[in-house]
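Note that this complex is displayed minus one protein chain, with the remaining chains in position.
The letters A and B name the chains in turn, as written, and every chain counts its residues from 1.
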Amino acid sequence: MKGTAGRLIRTFLFHGIKIVSLLLAVSIIAFVLVSASPIDPVQQYILGLGTAISPEQRAEIEAYWGVNEPPVERYLSWLSELLRGNWGESALYRRPVADIIGERFANSLALMLCAWLLSGVIGFALGCVMGVFRDRWPDSILKKLCYLLSSVPTFWLGLLFLLIFSVWLGWFPIGFSAPIGVAQGSVTLGQRLHHLALPAITLSLMSFANIALHTRQKLIDVLNSEYVLFARARGEGTWTVLRRHGLRNVLLPAVTLQFASFAELFGGSVLAENVFSYPGLGSAVAAAGLNSDVPLLLGVTLFSALFVCVGNMIANLLYGLVDPQIREVGK
Amino acid sequence: MKKLNRRTKVLLLTAVMALVLIAVYAFGLLIPEEAYASSFLQAKQPPSFAHPFGTDSLGRDLLMRTLKGLSVSMTVGLVASVISAVIAVLVGIAAATGSKYVDAFLNWLIDLVMGVPHTILVILISFAMGRGLKGLLIGIAATHWCSLARLIRGEVLQLRNQQYVAVSRRLGKSSGWILCNHLLPHLVPQFFVGLVLMFPHAILHEASVSFLGYGLPPEQPAIGIILSESMRYLSAGMWWTAVFPGLLLVAIVLLVDRLGDHLRRILDPYSAQE
Partner (left out) sequence: MEQKHETLLEIHDLSVSFRMYDGALEQKELQVISDLHLTVRPGEIVAVAGSSGSGKSLLASAILGILPANATVRGHLHYKGRELTKELQTQLRGSEIALVPQSVAYLDPLMKVGKQADGHKKPRPTERRRSLFRRFSLPEKTENLYPFQLSGGMARRVLVSTALITEAELVIADEPTPGMSLDQALEALQMFREMADAGKAVILITHDIDLAFEFADRVAVFYAGTTVESAPAADFRNGPDALRHPYSKALWHALPQNSFRPIEGFQPYAGDLPQGCLFAPRCRYATEECRAKIPPVREIRGGEVRCFHAT
């Protein structure tokens, strides 16, 4: 067991260093891109204030942005502020970026988690069904559905749902994470779920085809394997084979894939949140880019990279932890 | 009808698909601006004979506007895919044939690009380029090459270890000779199939990001912009502004996707046995 723990720590360290290097690179790239923009953040910030300012005030703001410093120094001072927890102030919302991210990430997390679980469970189940009924009608229908779904843009699907379920049927609200005009504290869980349902379903439909098709292929490989042939020779029926060998060999790759798909999940949430006016990170970042809110744009970019890296790390660790071929060799 | 050979059937179907796509594209390019000019007299009309897709809030014909928008999306998608596929081939070959450090660096680079959600990266790049079509194009081209690059790297690594490549090397053939005679014949089909399979993703991304408001200015016809505008009129009951342009977009994406799949099957010597 000691060997396993040691190896786990080593993997953890390895991934940790990799994540730090990736995040540093993301911060540099993001900073360079934002600096390269012809859109002047100072001008945008001042425009955002909506009032005339004195030259002194302007100089103060320019000093804050470090406009007159060389780019490398500007980056370094930005980074050191960032590491000290000062993510800057959002020009759009007039509040510290860290607060906005914290608040909105909670909303986004609820949305992404629901969609993630939904697509994982449904995708896996449908993938199993397709694998078992390979090349018969349930498989071919579901397969066509998967291909169709992967060609449908998330935001259009969201629009359709909005049109059908909110506008025509009136079952769900048009948007936002809670009823408008109700105080934050008094929103019930039911109301939250009611507002969450459509965006979450939309988002889950985006990624479920992927997991379903992956599970289907894995299960087919397993069912065609020699060990399943032997299991059948020993009298195991379809259900026993699925329970004893199918799940064991298919579930882990599927879960790993789900963790490795955080990037698509986050990307999809940007669209879903915009369609449903859901106040999460995704709608914040789209607005930040449109309104040249540089601190917020940078903050969300870094945060999303962190989110994706954590997902990938979990996927990698999981793989090493559960697969005996990797786990036992390290002993 | 006489039974057709399976392969012939696939070839025919592929040709038809390609023709339809080219026709839609060419038609979209040739539409004059007057065809979707605004006309307040005809604003907010539901689908009819004169306007099969209906008109939008400014009275612009939605069918023409959608076709025009799709041709813009297809241009962006095509150019971005080609750039992306070229990057993928270069990175893939460099990673597979370069030193250990080059390989490690390129893999790290792929992890880096995959580490930021693509939508966000495209937003960033678009922001850096001052929005507009150019930023969108570069953004999409910069984000779509990763999986193809990995595929090509794997393919080259596998080919390098093949017996006949080793034999050629023993026979004193130069690396360039081996590249041209052994590697490229395998990589060229990979490149084209990868390109075509990337194409629908690129179109979808273009539509998504212009939906978010990046890309073309709002008065221009782009499929994402049309759908973004439709969102404002949904509660007003103008369902056609969202449904038809979206359907056409899905149809085109599906067509390109199937086309890529067929091409893959045609070019893959193994599936010729199917």
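Quick note on the criterion: a contact is a pair of C-beta atoms (placed from the backbone, for glycine too) under 8 Å apart; a residue touches a chain by one contact, two chains touch by 3 or more.
Quantities reported herein were computed from a predicted structural model and do not represent experimental measurements.
Undergrad: Of A:Ile17, A:Leu193 or A:Leu229, which one is in contact with the hidden chain?
TA: Touches the omitted chain: A:Leu229.
Undergrad: Can you name the residues of subunit A that touch the chain not displayed here?
TA: Here the touching residues of subunit A are 225-227, 229-237, 240, 244-245, 248-249, 323-325, 328.
Criterion: only the chains that are shown with their structure count from here on.
Undergrad: Starting from the mean Cα coordinates of subunit A and subunit B, work out the distance between those two points in Å.
TA: That gives a centre separation of 23 Å.
Undergrad: Taking the touch rule as given, give the residues of subunit B at its contact with subunit A in the complex, in rising order.
TA: Touch residues, subunit B against subunit A: 108, 111-112, 114-121, 123-130, 200, 204, 207-208, 211-214, 227, 230-231, 234-235, 237, 239, 242-243, 246, 249-250, 253-254, 257-258.
Undergrad: Touching residues of subunit A toward subunit B in the complex: what are they?
TA: 18, 21-22, 25-26, 29-30, 33-34, 36-39, 147-148, 150-156, 159-160, 162-163, 167, 174, 263-264, 266-268, 270-271, 274-275, 282, 285-286, 289-290, 292, 297, 300-301, 304-305, 308-309, 312
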